[in-house]
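A single structure is presented below for examination.
Of the protein chains in this complex, all but one are displayed in their positions.
Moving on to subunit A:
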Amino acid sequence: MPVTSLKKQHHELADAGFQLTVLQQGAQFPAFADKLQQHNLLPLKPTGTTILQVNVGKMCNQACRHCHVDAGPDRREIMTRETMQLCLDALAHNPELAIVDITGGAPEMNPDFRWFVQEISKLGRQTIVRCNLTIILANPKYHDLPEFFKAHKVQVVSSLPYFAASRTDAQRGDGVFEKSIKALKMLNEVGYGIENSGLQLDLVYNPSGAFLPAAQQTLEAEFKRRLLAGYSVHFNKLFCITNLPISRYLEYLLQSGNYESYMEKLVDAFNPAAAASVMCRNTISVGWDGYLYDCDFNQMLELHVAPTAPQHIRNFDLQALNNRSIVLNQHCYGCTAGAGSSCGGQTVV
């Protein structure tokens, strides 16, 4: 059955407040903050912000089953050029922000996406684009994206939950695997993922179901072997990312009767080393409307940065942000299970 956004369905889980209520109901699970307290990590403080993650909108050509953004073709929230300019101003004033990680939805659908990438590139920052692959084929106007990425030395990070169609399509929609392979080949053709090209193409694996991800290193080797043998596709690294129990993935967990056992898995797999390396310690996330968050997950739960820090990109103040305490909730267990999880994959070697 095709997936539509929770918002479009008028689902109660479209409401961030309701998601938090669900997450906090499980009295059998220890509070995440208490868990950090036991390991002397509370209040959780940044170690120094070096990544600005910008969510340029919730519009997407896909509607994946597990999407934590509740993105889809029906979503109209899009970052304006004015807000992008505020991000550029913050970057210009803070050279410590070495990496800009552009995400969405499908960020390429934002009409000012290319302008934004060009301006970031003028500032000499490393740009990551979280490209869902199928967008490259969705419309002729996107067919030249591989060349555009290459021209700006963008690091492309793309989801491919499995090296076979069955599980990829179950999570991301019918036909997505085949289109993703075509898009990967187009990226390979311009040099992405090819050794010594200097063009980085990384894939993201996240489990298509209520289970935790595999160890990154071994799965990467398996992905490389299978994608090369089956499809002649090359890539650089595989990032294993745990699904956090929010938004559409939370809806899946509840509807499939897996919520409790999944939370139990996350809590049981709590790893203090992973807790010390969570990505919110070096990242600030900007929402489509310019508001600031500790991470993209907090953004979707509408948990703004602590009130001691500036709330909006127009008042960006790196020092105040580096002094803030990170806002935590039960979904954070997804970042600290096993080998840890972040937008850059596993956090503990």
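Worth a mention:
Operating definition for what follows: a residue touches a chain if its C-beta (ideal position, glycine included) is under 8 Å from a C-beta of that chain, and two chains touch if they have at least 3 such contacts; residues count from 1.
The rule is simple: contacts and distances are computed from a predicted model.
One subunit of the complex is not drawn; among "4-carboxymuconolactone decarboxylase", "Stage V sporulation protein AC", "Probable septum site-determining protein MinC" or "ABC transporter permease", its UniProt record names it "4-carboxymuconolactone decarboxylase".
When the whole complex is considered, the residue among A:123, A:164, A:229 or A:273 that touches the unshown chain is A:164. Touch with the chain that is not drawn comes from one residue among A:212, A:241 or A:332, which is A:212. What subunit A contributes to its contact with the hidden chain is residues 162, 164, 166-167, 205, 207, 209, 211-215, 218-219, 222.
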